[in-house]
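Excluded from the complex is one protein chain; the other protein chains are retained at their positions.
Right, chain A next:
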Amino acid sequence: MPTADTLSAPTPTRQKAIVEAHGISKQFGELEVLTNIDFSLAPSEVVCVIGPSGSGKSTLLRCLAFLEPYDHGSVYIDGQLLGYEDRSGKRVRTSEKRVDEVRAPVGMVFQHFHLWPHRTALENVTEALRLVNGLSRRDADVDGMAMLEQVGLADRAGHFPESLSGGQKQRVAIARALAMKPRVMFFDEPTSALDPELVGEVLDVMKKLAADGMTMVIVTHEMGFAAKVADRVIFMDQGRVVESGPPSTLFRQPKSERLQQFLNTWRERHID
């Protein structure tokens, strides 16, 4: 039950963290999918979360965005508790509006893109600019075109999602998230639903973002990408963080047996 947990302010870390989680747990019915996870993300840091399917990595990301309410522990975005509040000593869910406020700095990209099919590429990008930021259609279109430009799709502005390739859809989805000027971007397996030859164009956009200093959390199966782009890699298994560290150490000298095994399986599949 999501009650009676610590509500104290987050302990200050080295740099002021944008996202910070303390001891979060999550159960789906009887199944514990996350167990006591601590997480901290500094500005401009790129963290990749890897692990076998069912390890809880997507659930972790969804809890950090409060798309799944976590049961125990706390998540702070920019120092503000996400999803819960203290009401006379009891922990209760906040309003949807408050959730929106606290996670406003977070942009999210999904495995299955989730573009709105009745809106053109440009309208997908400008929708929130108009509804949330109150921009006029003209101003929103200018901003939106700049975003599409950034992901190399200005020439597809008037296309509906059904006529875009998977890679193009995902790039529109990235532009849509970027339009709201997020301070941190969450990617939930952004290339897992793509044909192999379309993975590159999406990863290229993400590399560019990382190089520009965007703070990112990326749940991914792309080990090569993680090795090149991540500042830190987190390996999860069975709802726990097994090991984490810079990619050079994590991939070259994995300490835990579970990670060694995971990496070996991966190598066997990709190098043969």
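Quick notes
In this text, contacts are C-beta pairs under 8 Å (C-beta built on N, C-alpha and C of every residue); 3 or more make two chains touch, one makes a residue touch a chain; residues count from 1.
Everything below uses one rule, namely that contacts and distances are computed from a predicted model.
Hidden chain, UniProt protein name from the list "Acyl carrier protein", "Tryptophan synthase alpha chain", "Amino acid ABC transporter permease" or "Putative phosphonates utilization ATP-binding protein PhnK": "Amino acid ABC transporter permease".
Taking the complete complex into account, A:Arg119 is the one of A:Arg119, A:Arg183 or A:Arg240 that touches the chain left out. Shown as candidates are A:Gly144, A:Pro161, A:Gly239 or A:Pro254; the residue that touches the absent chain is A:Pro161. The omitted chain makes contact with chain A at the following residues, 65, 67, 96-97, 100, 103-104, 106-108, 110, 112, 114-120, 127-128, 131-132, 160-162, 173, 176-177, 179-180.
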